[in-house]
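Of the protein chains in this complex, one is absent; all others appear in place.
Letters are used for the chains, namely A, B and C, taken in the order the chains are written, and counting of residues starts over at 1 for each.
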Amino acid sequence: MKTARELGLMPESRLSVGPDNAITDVPGVAVGHRSLRSEGIFTGVTAVVPHPGDLFGVKPRAAVEVINGFGKSAGLMQVAELGTIETPILLTNTFGVAACTEALIRRAIAENPAIGRKTSTVNPLVCECNDGSINDIQALAVTPDDAMAALDAARPGPVEQGAVGAGSGMTAFGFKAGIGTASRILRIAERDFTLGTLVLANFGAAGDLVLPDGRRPDPRVPADPEHGSIIVIMATDLPLDSRQLQRVARRGGAGLARLGAFWGHGSGDVVLCFTTADPVAHEPKSPIVTQGRLSDDFIDIAFRAAAETTQEAVLNALCAASATPGRNGRIYPALADWLKESTNP
Amino acid sequence: MKTARELGLMPESRLSVGPDNAITDVPGVAVGHRSLRSEGIFTGVTAVVPHPGDLFGVKPRAAVEVINGFGKSAGLMQVAELGTIETPILLTNTFGVAACTEALIRRAIAENPAIGRKTSTVNPLVCECNDGSINDIQALAVTPDDAMAALDAARPGPVEQGAVGAGSGMTAFGFKAGIGTASRILRIAERDFTLGTLVLANFGAAGDLVLPDGRRPDPRVPADPEHGSIIVIMATDLPLDSRQLQRVARRGGAGLARLGAFWGHGSGDVVLCFTTADPVAHEPKSPIVTQGRLSDDFIDIAFRAAAETTQEAVLNALCAASATPGRNGRIYPALADWLKESTNP
Amino acid sequence: MKTARELGLMPESRLSVGPDNAITDVPGVAVGHRSLRSEGIFTGVTAVVPHPGDLFGVKPRAAVEVINGFGKSAGLMQVAELGTIETPILLTNTFGVAACTEALIRRAIAENPAIGRKTSTVNPLVCECNDGSINDIQALAVTPDDAMAALDAARPGPVEQGAVGAGSGMTAFGFKAGIGTASRILRIAERDFTLGTLVLANFGAAGDLVLPDGRRPDPRVPADPEHGSIIVIMATDLPLDSRQLQRVARRGGAGLARLGAFWGHGSGDVVLCFTTADPVAHEPKSPIVTQGRLSDDFIDIAFRAAAETTQEAVLNALCAASATPGRNGRIYPALADWLKESTNP
Partner (left out) sequence: MKTARELGLMPESRLSVGPDNAITDVPGVAVGHRSLRSEGIFTGVTAVVPHPGDLFGVKPRAAVEVINGFGKSAGLMQVAELGTIETPILLTNTFGVAACTEALIRRAIAENPAIGRKTSTVNPLVCECNDGSINDIQALAVTPDDAMAALDAARPGPVEQGAVGAGSGMTAFGFKAGIGTASRILRIAERDFTLGTLVLANFGAAGDLVLPDGRRPDPRVPADPEHGSIIVIMATDLPLDSRQLQRVARRGGAGLARLGAFWGHGSGDVVLCFTTADPVAHEPKSPIVTQGRLSDDFIDIAFRAAAETTQEAVLNALCAASATPGRNGRIYPALADWLKESTNP
């Protein structure tokens, strides 16, 4: 399986790419998948773990941008108010949110027995897309154990992409899609920072996809109204405050629009951006803490990286997925196959 | 058990009160409780059902106002984007959200088998407070069956208040609290409309409560930092659009502030407001529909009712609850007892 | 001067184009320019007039989307709260806002002597970009009389584009830019509606522009950090409520992103969208009015039109502008010249 870059789809950038071109290029970030495959079931869970320690005790700063709120993600309200996350981020299908929520609560209690007794409760963070075109979503197949398995599988390093984990049953622009990732190196003040993005791509109407070179791949499937969604998870080690993290998150929408999307009515388009720099202690040692903050004058490089990695992560999701039959008998084709036919007619 | 009004706590208003002084004064609205009581378990579920028909097929218009987003409610993002609700509203404890979510999904599928297959998925609406001071929240005691039981128990007419349903283990301002409700009649253009509010009251630091006559009841318990929350559900039959519904919802915050609250950091303060007027069809008969809309020039009466009913509903929750021991051995006293002592020293 | 469409820059669309491919294709909408030219002064005012009647008495419904709030536009807060506009919209340079504000107030009082005496005040709506690269903005050259002149010049029909009115001194992606416009016909339920967009284009870093065919025109000027902005004014006759108008407005950002922009830090990117359908009376005849509303199921066509017209309006602004010297001695080239060289090397 080749990446969008290997297939020549991404143009040259002013920014260089991280070693694995993945969200895991941000030091400490790990990704794990749990894929479910059985009669009618083609779904799963993907975990993004911001750092290997106790996330409830040491909370990464974060922000959320809701591009189009037709979605059922859990935990976003508190991120917006407090500017932190305190669990891993789980991605799954729309009706798997409750099971993933339960898993995150049980795991947090196991790690921090004071939760809900001697300290506050915990805010489980679960994002979702509707994979009902391929998966029998009514089966509510995802269990808390599946969520635990995805969390246990989380590793740094290269990320498996395409129809894997939560991406199993996802489609985009009429093609088979799923999980994709990409990264950029941000050189600021003679230091290298990283911004990495992972998407769960399940959006875009057939016929609307535009490649960076202007081509418009036709999946030869009907252009149904969008009932999809896209979840964009961004990680960085740049020191950014909540306001800045939301501004960076918003630029994920630019990456989606470059692909031809206009954030359709039926698509739950959500971006979550966190930084591993200067996390917030659950029990701070001092009432007043000191934090680094990038000057806004230098933030355009992060905006550029947010747009580019979102665009490339979606293309990677498309390039990594194979043609797959849907529940309606239709085949969702692979973009890689279209590219082959298109260049070798 | 007496109400705040019977105890002389609410001053005269420019607005008259509905027949049951309850959210159920809005025609079609029903409320049901499921209370859980066993060793260490003192919690439950409360259901607010906007109308007796198929809510997925005929969606009430709604809006949400997040006063302080330290909370884990589910389904609010989509309400904000689409301006509609499509399930009943369930209230429960913080770790009961997943079970209630699952129940709402299963019930919606049972009623509409096309969900997730031939039409979009469904957005379960669940709001919560942390009852960990009284209930062993780590037990995750609430099940989908409990949620179903609360839904099945929903009835129009008088609403049981205090330590019942989701209100079982809640406290406010150091006193025992829980579920409360109130309503107002809005006379506009020679027609009577109703605005009714139901609260799940679990907020406010000990010593901060201010009664409408200026008295400050002291529960004689330590003033811990707030880890509570308050959920305010408002219903009306006034024809209001999304923008107006959010403006009305926001005035719930004024009602809370009149009680002495300042929307503390640790309190998830959320208001959801829906109207039963001109609901939105899941499958509209025509692309362009006609809706009524109150002129903004007349909206102050709804703002006033929103503030007053929120204030009174909280007082009712406090007045209806009996003294209850907490998990820490402490007794959470009853406001009614304080009032008795205070007037008959 | 040719349009982007005549130069082959816009790809085929699923939507057809309005008769003048302009915001004025929406019935009742008029546009007027006042251009200022003197030593060092190269600026102006552009007026968009939503309907020919008394705008204070009959207020179009509207919404605003702030993509990046680095800007000094006036009047947006009230549009967000009340969902209406009550004056024409003036576009000008950043330091011309006060003069335009004064003009709108004086004109509104002249038309409605009750303003500020027997009824409420009026909310002047003025949007701006910084034309300091070409114009001596410190001169505060724009006067209330210039604003009046732009208002008086407003006409339906074809719109002059490029370096005219407020667009006089604007640049985009290193090229000379200014005013541009475009429109689409929306066929819904066998009726034709129109969505038209006018932009004041002054954004985008040199080297970032991407044409729809994937080409990246290089203006051969240094890529300075963005201190530009873009104002997008959308008009339609579709019956949309405030929530829907904001969702349509947001899709203007998708149009900008398709051009290669990522909504840079220093760029004040603002979209204002209004509908001429079912305006709101300042003195309503009845407390409850009836309004049409498009079903959300059909709104994707408006989203698509919003993205496409924004993209095309910017390209038109670029194609219509001639090469112009800047204050720093640098020449801001014309995109039309680059296209000529590029195709006839």
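Here, contacts are C-beta pairs under 8 Å (C-beta built on N, C-alpha and C of every residue); 3 or more make two chains touch, one makes a residue touch a chain.
None of these values were measured; they are calculated from a predicted model.
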item	value
Of C:E102, C:D218 or C:D297, the one touching the omitted chain in the full complex	C:E102
Contact residue for the chain not shown (choose from C:G18, C:G44, C:P88 or C:G132)	C:G132
Residue, one of A:V29, A:L82 or A:L256, that touches the chain absent here	A:L82
Residue ranges of chain A at the interface with the undisplayed chain	81-83, 188-189, 239, 241-243, 247, 280, 284, 286-298
Residues of chain C in contact with the chain not shown	66, 68-78, 80-82, 94-95, 97-99, 101-102, 105-106, 109, 115-117, 120-121, 123-124, 130, 132, 137-138, 140, 227, 266, 268, 270, 327
Missing-chain contacts mapped onto chain B	11, 67-68, 205, 210-216, 225-226, 247, 250-251, 253-258, 260-266, 296-297, 299-300, 303-304, 306-307
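Keep in mind that, in the parts below, only the chains that are shown with their structure count from here on.
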item	value
Chain A and chain B, separation of their C-alpha mean positions in angstrom	34
Inter-chain centre distance, chain B versus chain C - centres from mean C-alpha coordinates, in Å	43
Multi-chain contact residues (two or more partners), chain B	81-82
